[in-house]
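Of the protein chains in this complex, one is absent; all others appear in place.
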Amino acid sequence: MTDKTTSSNKSFLNDAGNRALIFQVVLLALVVFVGYYLFSNLQANLADQGISTGFGFLNQPAGFPVLIHLIEYTEADTYGRAFIVALINTVVISLMGIVLATVIGVVMGLARLSNNWLVARLATVYVETLRNIPLLLQMFFWYFAVLATLPHPKNSIIFADFFLNKRGIYSPNPIFQDGFGIVIAGFILSIIASIALIVWAKKRQTRTGLWFPAYWSSLGVIVVITFLALVVSGFPIEFDLPQKSRFNVTGGMVLPPEFVAVLVALSTYTGAFIAEIVRAGILSVNWGQTEAARSLGLKDSLTQRLIVLPQALRVIIPPLTSQFLNLAKNSSLGAAIAYPELVAVVMGTTLNQTGQAIENIGLCMLVYGTLSLTISMFMNWYNKKMSLMER
Amino acid sequence: MIEFNDVNKWYGDFHVLKNINFSIKKGERIVVCGPSGSGKSTMTRCINRLEEHQKGEIIVDGIEMNNNLKNIEAIRKDVGMVFQHFNLFPHLTILENLTLAPIWVRKMPKKQAEEMAMHYLERVKIANQALKYPGQLSGGQQQRVAIARGLCMQPRIMLFDEPTSALDPEMIKEVLDVMVQLAEEGMTMVCVTHEMGFAKTVADRVVFMDAGEIVEANEPHEFFDNPQHDRTQMFLSQILNH
Amino acid sequence: MIEFNDVNKWYGDFHVLKNINFSIKKGERIVVCGPSGSGKSTMTRCINRLEEHQKGEIIVDGIEMNNNLKNIEAIRKDVGMVFQHFNLFPHLTILENLTLAPIWVRKMPKKQAEEMAMHYLERVKIANQALKYPGQLSGGQQQRVAIARGLCMQPRIMLFDEPTSALDPEMIKEVLDVMVQLAEEGMTMVCVTHEMGFAKTVADRVVFMDAGEIVEANEPHEFFDNPQHDRTQMFLSQILNH
Amino acid sequence: MAIEFKPLPSLPPPVNSVGAVAWIRQNLLSSPLNIFLTLFSFYVLYLLIPPVVEWGILTATFDGASKAACTGGGACWAFIGVYFDQFMYGLYPSEETWRINLALILLVILIGTFAVKTVNKLYLSIGIIVVYPVIAYFLFAGGVFGLEVVETSLWGGLFLTTLLGVVGIVASFPLGVLLALGRRSNMPIAKSVCIVFIETIRAVPLITILFMASVMIPLFLPEGMNFNKLLRVLIGITLFSAAYMAEVIRGGLQAIPKGQYEAADAMGLTYWQSMVLVILPQALKLVIPGIVNTFIGLFKDTTLVYIVGMFDLLGRIQAATHDASWLGTTIEGYAFAGFIYWAACFGMSRYSMRIERKLETGHKRN
Partner (left out) sequence: STLDDVKSKGFIQCGVSQGVPGFSNADSEGNWTGIDVDACRATAAAIFGDAQKVKFTPLSAKERFTALQSGEIDVLSRNTTWTYTRDTSLGLDFTAVNFYDGQGFMARKDLGVESAMDLDGATVCTEQGTTTELNMADFFRKHKLSYVPVVVQKADEALAAYASGRCDVFTTDKSGLAAHRSKLAEPNAHMILPETISKEPLGPVVRHGDNQWKDIVTWAMFVQVNAEEMGITSKNVAKIKGETIDPGIKRLLGAEGDMGAQLGLPADWAYNIIAQVGNYGEVFERNVGPSTPVGLPRGINNLWTEGGVMYAPPVR
């Protein structure tokens, strides 16, 4: 500070630095006090009512079933495992939702820019309808109104070994036999081969200028090699086929309507927002860029790939990540239509059986907090990387 | 080399180009001038099909300009263009800007493309900036890069659409110098510009357009000293006073 | 009136002001010049504590500049400032821009504040624009409003930080005229500017800064005709040629 | 002498490049892909429109007292008619609903007065922000002037939806401003408190916050001290939207050039004076569209209160579709709810776009 401070007591409160200090100390004290006050009330309340605390319950048997579990789970497993199951369900629906929403969003965003008037109008109607109706309503709509109109299992719509009815979409479930290792090896081999192919093609282009259609041919390589491996090992897959049983279709793999409704609602809803982001991103690339590329003789497909997309992406990615984040958070609405995700299992059933609101809600908030933090860290990293490219 | 036969073009109801008849020989250097909105850019952009004409025919380098994609591609390979606002690709380095078309359109090996790019960069006196991004250069430097980018296609014709009008006065000279040098090397050029000094120095013919027509086309000294039309006279008096 | 005793200031590690010792008497008119980045703005802004210095003392009108909010308030009431980019408040009319501080800082009745504002607006010859918004005025007019706004605090000292450098040449004169008039009325002024004509006409002393130090301070005719330091000589030769 | 320049006459364009035919060619049939897309679009429309029109209008039933009355095979709009009051007002006693309507009319009149030039905007704003809520509260809740008390648990339907949305946004506004200022301040503790608050809230789904508000808040209060569930949910919603609002406002603050702060400082304005008189009016004006968007989001999100057991518009509809005499009217109910939410949100987003455009052409001329 100033080396000659006029130190009069009267001016202590007028000193800008002191004021800031005092204000902050008061604020901190207030926060600490309120925190302490709430905490002590909580403790008193919990003790008064004999509510148990701590995370011990996670090791106790849960006793309730969970409709969708991607890892082994039975009623005899613990609450902790039920939590993991729910966490996986949340992550799975979020990831699938993100992929689908992106596809829908890109398609719709491009459709809105289409020079086909009708297509552009239809896409606009889609976007403006979906994003102005609450997501929860849309989930209810899909679950209670649309999927409920499918036929009863007795009258399933059958297509080959696929069944479609109110209870879900049933498909054959592949069961891998002993020789399947060969197939996996073949598959991995083919991926390595196709990567090599792409690298080679890039190198060759650098060297000779000639481009080899490496992406398409590597797809071919993967299919062919994998198929050969299948033949060599004698098709070591058996299918568990879905079959009609007394009540349901049993066996096979099933996508329950709860899952479908949540996934469809999440991805179409978020897709509408993404469409707008994509559209804005592409429009943000100056038309002059396209003209310049054209005047260099680049074909339209190359112009898009090399000029427009890389620039549009920079504008698109940041808002896109926050849409992904919204989608992940919105997956919690699945609780309302019986999709066993985090909120349903932890803040619903577990909380109810154990009565430990604090721990369970805390657990949920922690998971979502971590998820958000991860995604926004990615976003910051990406932004930094991109801005390096500019300057 | 370039031939306009009775070319007409409309934007909606608006008649922008009216009966353009004109031909440009190999090695000729044409300067196009005229008041704003007279259709100079439009005419120039018809040459590499950035705009489509509705009537008449345009023949570039023996190829007729029509909806045939192959023809358009072939012509664009032969025609380089420099825009008023440079339109460099901001996400690519200068070098990448220059090698993009040679690699993807001419299928040139990268190495060779880069060598050529460096050659042209040197020609526009900016080789030391090769690894920077366009955003890091001044306007004049950017425009010179844009010219080099056009040259990298090794085109037989270069089009310039007001290449200096977005630049500060100091930078105009840098760019004009490069263009003069190009002209002296015998490149066929069509240049929309109001730099009358440039026109006098290098143009073989000056074309004056108004309201979508070619009003007058003449050798520079005739054009400036002895304009035929009153419209041309009026325009020149304005331009030269300015 | 203003006294700098051994003032030093750093931005992070960067030493911007080095041992500034200087004093300005009441009614004196000081012009500060020097190359870009030499610390002219910083020094000026220290006078009304827009920047904080870290060592030494600045005494303005008898009040020492320190963290004491009361002191800062008192000094800011006495010091008017005009910025390079005017910094008028775009959401307020010209009149509201002018009366804002009198009403809220000096607690003047609105009526009286408006009368005073109109008085100063007349003085900068712009009274007829009182009800417009800043966005509707030209740069020169805006800068004159900014000066009137400074005056409305009835300050004893006016600071100008390159008040004309963002203006077009025609407008510079409007603003300089107002400043000359102010100077003639005896206002204490500190003015960062490169308008050497202005310096010669009104300055009592010209201060030349470089690299954060005051290199030379002298009366204008001595300063211009007989600069002591070679650094000053060099600077002057550049400025005057330009 | 110089030749006189006579411009050639402008000719009409060739027929095939203008008019309806050209439009269709250009916009629908310009390439094989486009022809395919057009046909595909028509097919989609064909799949969608006729069945919807038939179901929704041609074969629909518009009145009746139960599902049994709906014999047309189409939509059963009678359902909406019967339940309309519940959808609008929840279980609010029907002889008292005039109170809600009155409050609404009052609000419309007050806001309408803004357009009148002669009215003092400041007093009017104070009227709307301070006086009106008090009046509205007593109108809704009753208990004074002989108005019958109406329990908040009876409040519902669109009334509750609107109430949650409006209170949420209005109450979160000042809090959002404080948080935004705090986040931009250079006092480390104040800044971190704000950041932690904002980022925590933004990281979690609204439903967890509603859950906390509806069941957990009382655990943190001393025994016996407790308040109404509606109020708790309102607090939850307010805190939630305050965090989002703070980020919107921060964007506005960041857009204000540094010179404005400096000029205000140089004039001797105190921190709060310069914020209130100089910075915030500019910043807020910039972010009106952002605020409207936050509001639209919040309005849609109010549906989540259904999950914590409050019966807003969606909740009432959901409950009504489970009524035995109306089973099978789910689609009608959702269509009705969808229409109301859509109209409100779409209207607001258009309005915000209009403001945006108006601000663009306003006094921005430098």
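Here the chain labels run A, B, C and D in written order, and each chain numbers its own residues starting at 1.
Assume a contact is a pair of C-beta atoms (placed from the backbone, for glycine too) under 8 Å apart; a residue touches a chain by one contact, two chains touch by 3 or more.
Just so we're clear, the structure is a prediction, and the values are computed from it rather than from any experiment.
Only one of the listed residues, D:S172, D:S214 or D:S352, touches the absent chain: D:S214. Contact with the undisplayed chain is limited, among A:L327, A:A344, A:L363 or A:M379, to A:A344.
Annotation: of A:R81, A:R112, A:R167 or A:R294, A:R167 touches the absent chain (contact as defined above). Seen from subunit A, the chain kept out of the figure touches residues 45-46, 48-52, 63-67, 75-76, 144, 148, 152, 166-167, 245-248, 250, 256-258, 335-338, 340, 344, 347-349, 351-355, 357. Not every partner is drawn; the one left out touches subunit D at residues 67, 86, 91, 93, 151, 153-154, 214-219, 221, 223-224, 226, 229, 307-309, 318-319, 321-324, 327-328.
Note that in this section only the chains that are shown with their structure count from here on.
The greater number of contacting C-beta pairs, out of the two interfaces A-C and A-D, is seen for A-D. Centroids built from CA atoms put subunit D at 26 Å from subunit A. With each centre defined as the average position of its C-alpha atoms, the distance from subunit A to subunit B rounds to 49 Å. Listed for subunit C are no residues, as none touches two or more other chains.
For subunit D, no residue reaches two or more other chains under the stated contact definition. By the touch rule above, subunit D contacts subunit C in their complex via residues 257, 259-260, 262-270, 273, 277-278, 281-282, 285, 363-366.
By the touch criterion stated above, subunit B contacts subunit A in their complex at residues 48, 50, 73, 76-77, 79-81, 83, 85, 87-91, 100-101, 103-113, 133, 135-136, 149, 153, 159. Those residues of subunit D that touch subunit A in the shared complex are 26-28, 30, 34, 37-38, 41-42, 44-45, 187-190, 193, 200, 202-208, 211-212, 215-216, 219-223, 296, 300-301, 303-304, 306-307, 314, 318, 321, 330-331, 334, 337-338, 341-342, 345-346, 349.
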